[in-house]
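Here the complex is missing one protein chain, while the rest keep their positions.
Chain IDs A, B and C follow the sequence of writing; residue 1 opens each chain.
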Amino acid sequence: MIRKILVANRGEIAVRVMRSCREMGIQSVAVFSEADRSAMHVRYADEACFIGPSPSSESYLNIDKIMDAAVKSGADAIHPGYGFLSENAEFARRVAEAGLIFIGPSPDAILAMGDKLTARKIMMDAGVSVVPGTRDLIEDEDKLKETADSIGYPIMIKASAGGGGKGMRLVREESELVSSYRRARSEAGSAFGNDVVYMEKYIESPHHIEFQVMADEHGNTVHLFERECSVQRRHQKVIEETPSPLMTPELRAKMGEQAVAAAQSVNYVGAGTVEFLVDNDHNFYFLEMNTRLQVEHPITERVTGVDLVKTQIMVANGEELPFKQEELTQTGHAIECRIYAEDPKNNFMPSPGLVKHITEPLGLGVRTDGYVYEGYEIPIYYDPMISKLIVWAQTRGEAIERMKRALYEYKISGVKNTIPFLKRIMEAEDFASGNYDTHFIEKNPEVLEIPSDCNQECEDMALFIAYLDYTEKMKKLVSEPTEVEKHASSPWKEFARRKSVLRL
Amino acid sequence: MIRKILVANRGEIAVRVMRSCREMGIQSVAVFSEADRSAMHVRYADEACFIGPSPSSESYLNIDKIMDAAVKSGADAIHPGYGFLSENAEFARRVAEAGLIFIGPSPDAILAMGDKLTARKIMMDAGVSVVPGTRDLIEDEDKLKETADSIGYPIMIKASAGGGGKGMRLVREESELVSSYRRARSEAGSAFGNDVVYMEKYIESPHHIEFQVMADEHGNTVHLFERECSVQRRHQKVIEETPSPLMTPELRAKMGEQAVAAAQSVNYVGAGTVEFLVDNDHNFYFLEMNTRLQVEHPITERVTGVDLVKTQIMVANGEELPFKQEELTQTGHAIECRIYAEDPKNNFMPSPGLVKHITEPLGLGVRTDGYVYEGYEIPIYYDPMISKLIVWAQTRGEAIERMKRALYEYKISGVKNTIPFLKRIMEAEDFASGNYDTHFIEKNPEVLEIPSDCNQECEDMALFIAYLDYTEKMKKLVSEPTEVEKHASSPWKEFARRKSVLRL
Amino acid sequence: MQNEVRINSRTANVELLGKEGSKYRALIDGREYEFDVVRVEPGIYSVLHNGKSTNMEMIEVGKANHYSVKTLTNQYEVEVIDALTRYRNNTKGDLASAGNVITTPMPGKVVRIPVKEGEEVEAGQTVITISAMKMESEYKSAFHGTVKKILVNEGDTIEGHQPLIELESLED
Partner (left out) sequence: MQNEVRINSRTANVELLGKEGSKYRALIDGREYEFDVVRVEPGIYSVLHNGKSTNMEMIEVGKANHYSVKTLTNQYEVEVIDALTRYRNNTKGDLASAGNVITTPMPGKVVRIPVKEGEEVEAGQTVITISAMKMESEYKSAFHGTVKKILVNEGDTIEGHQPLIELESLED
């Protein structure tokens, strides 16, 4: 029975996990680096343990320090969140060896899914459709051309150890083949210490659709429907929604079945996500499986009503899943916007710094998962995500209107952020119609142009207020001596003056 | 077609209504009194119109001023919110006369339901069960005893024009009958300018359960299930939930049917609430109908997914209800806590004043409808409600745990508030078991005792931090001259000094 | 430097032994503590002690050295009695001592003042009625005495803790 969970993470996800712990009556332990003493997860937790210097490699990625903290605090389980050590099989193994519960799948499942070529082979054996391409690594340069021909151009050369868009080479014609292959190998070798590459058909303008799966130790595996994640900028998800505008009940049933099969093929336990590429003809291909909770899990929670973190903890406790596939339903429509401390007007330059003021959107159908507060200084060391804004409504159209309303209410000042960019996407025709794929931003470059169409009256107002604010500031400063004179006659000043005399 | 709505209200409900307007692309007009220039509804609206001095009678209750504002701003509809003019038939008539749409029922429906004895008669004719008692007013003192005997003690003498607990007299035995009758009449006369009274059986320890109804101009009337409102303090609702722990599907069907019949009997259009008293044997009696949106409407929105304000606007627009009775479902469990600026440790003394700091609870399943912000000064003139905290979860048990978590996260400082009291209720055995009626607080006096059980260590910590904060403050004040010296060498001070010389 | 701090009815001795970064060593009534204290927002402190994470909010009430301290479940009244307070207590002693001046804890509006200056009042007699947020509260004299001074008028808007009426006791 889990009674105390150490959350081996920071930021919004650490707070998110602790919220569910609190609702379950489970004690939570935060870990924190030097930069994070005043971070929200430390304030929120029941206990907090210092684990080292600010760079992640010396704190949040340091297995020894996290294990020390877990043992010291008497935690009986560790929740890894996402990122950091969440997909590190070695960490999962160490946790188990220390006699603690790792809230996630087995080290074997993590390992199998962590290597793309291995995962690909397992999927093929399990009957899950993968992108057409090679089953094995390519070692013989002479066979390159033949393999490429059999797949058909354009093709993609991928590093088996890669991920998140790294170590990939697109080959559009035969002339680029050999050089691309060589560069991919050398890049993979230096980036991942593993130069194994393989070849896949390149899917043009695909949709990125993922399925949430959940499995217990008793052989029950279900999926909790899809999430559409095609709005991406530089392979980073920006907006997610569920249901997917592309989805049909038939496609959902087929993909859900394969997602469950994918999880079962590695004896998966816990929460996981099976990512697919889907083309406009509803052909779909296994891309990878993320063996952890995803950033975008709240939209699934909203349409299914299931608290995924609580379910993770129940499953880690050895309990059976509290629902069967046929009991799960998807009600209404949910959208998530990720808000980053980045400047959308300046090529998404990171913008860490002091949060001077923050107003969260409230009211019907709005959920915010964040961790920054007024006066908090966003550190330079970690991910620039500030928060996730999730809305729900009965229909997709209403959800978009609600998201616009929530973005209107959301005010963060001090750090530049991507709210204006998200507003632009919500206004885009292609988004409103649901007619978009992973090339959405390239096809809609206007979403990158944050408008500056202030009319004269609005300009005049802006400059008048600036003038007023400035004048007030000036008055205050210039008249400060008077303020001090006033203080001087207060008992404080009197005390200060007498202090040296009296030698208190 | 409604394009611009004037919201004749303030506080959280004004903001609530404007949120839905924004989502519908409808312009919103705020009205404000002297005390409310910096209130959130003024900041949130597209337009704002000043309507007079701070006391409600000179602003929010002044029909002329509100009509002026509506005409001046070019609004085509008025939403009255709750309280103030929302159940004023004269106001509804004036709005219609000015050619504007009143977002609410007809003046006749408001009048009929506003007089308790009239409403009682209409209900009896419509076959809605009312509390056993008289059908007509009692004018003949000689018949008093006879009538009381036929009803059976204890009985309640009620003012027909009364409401909210005012103008009622409980009579437990015959000897009190005549004097109580006389006092009730004189009290009603001076309080409401109408001394008509009637007699009802007094229901011991009833449940207060109400049904949300919604009707359009095309003859469609549906109910959106019940709300359990038995947790009350001095006839003021404190906590509401849906479904009611007392409810059964059979009872719900029967009560829902009668709620619809009640609305139809006065040709009701719009959102309304039919309140019932229910005893432990599932006997239920019509109490009154509120011809407006209720404070606690969000819990219904959460379990049904329906935006009630949007539906009100659609119906006011002459559209048909977008749902039929059989399409409506109640999913999961929702609870609302009302947070008041009152001191639960000091007999719920009102606590207006400056809100120094506020942290709203966020995350899964939490909704906050409020209107105060950091630096806002809660005025002394209006209702002390600060906000409503609404949670949803799959089960009632989980909803209670979530509410505890949300109350833990909710921090308001500067003004005393009822959060500690609400926490105590959430911890009460009788609330957890769902075994409560309108006497919940009397039966559970421990919820009024806010614990002060800080152990020595916690006390030591508290006093150390106070000491630290004080010392820092002192240092700052005492060392201020140095600060000023620093300033003095800045260009500011230089400028200040030269200013008089240069005569800029 | 030793300081006295009062919490509810208890008066404790607080001594700061040392400070290193955010870590404070303190002696409180003879018990030694090491607290890790960070001010995260104005008036809000995050405290780590033996690994436990606690948030405390310091709300100044009326005077600089009076606090309402809010912890997770509780709220305490704390008064810091340092050298300055002692100094002031020693040099001044007059100024309307508590009990004789009627004040309210909250801002509001004066509805009625049913007494006049110079009038004799009984213990329990209402001397002023204040309205705030649609609720009226009556303030009564704690003793038999006379109305010395009325400092506000009917209809006035008042602040919390503002002196309203001065009374003089005729009891002894």
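As a convention for this text, a contact is a pair of C-beta atoms (placed from the backbone, for glycine too) under 8 Å apart; a residue touches a chain by one contact, two chains touch by 3 or more.
Model, not experiment: these values are computed from the prediction.
Within the whole complex, touches from the chain that is not shown fall on A, B. Of the listed residues A:Ser150, A:Thr329 or A:Ser413, the one in contact with the hidden chain in the full complex is A:Ser413. Only one of the listed residues, B:Ile2, B:Ala30 or B:Ile335, touches the absent chain: B:Ala30.
The chain not displayed touches subunit B at residues 29-30, 37-38, 42-49, 72-73, 373-376, 491-492, 495, 498, 502, 504.
Listed here are the subunit A residues that touch the chain not shown: 341, 343, 345-346, 349-353, 356-357, 380-384, 408, 411, 413-414, 420, 423, 450-454, 457-471, 473-474.
In this section, only the chains that are shown with their structure count from here on.
C-beta contact counts were set side by side for B-C and A-C; B-C has more. Here the chain at the heart of the shown protein, by mean C-alpha position, is B.
Greatest centre-to-centre distance from subunit A is found for C, with centres as Cα means. Between subunit A and subunit B the centroid-to-centroid distance comes to 38 Å (mean Cα coordinates, whole Å). As a whole-number value, the distance joining the C-alpha centres of subunit B and subunit C reads 32 Å. Across the assembly, subunit C contributes 41-42, 84 as residues in contact with two or more other chains.
Among the residues of subunit B, those touching two or more other chains are numbered 408, 474.
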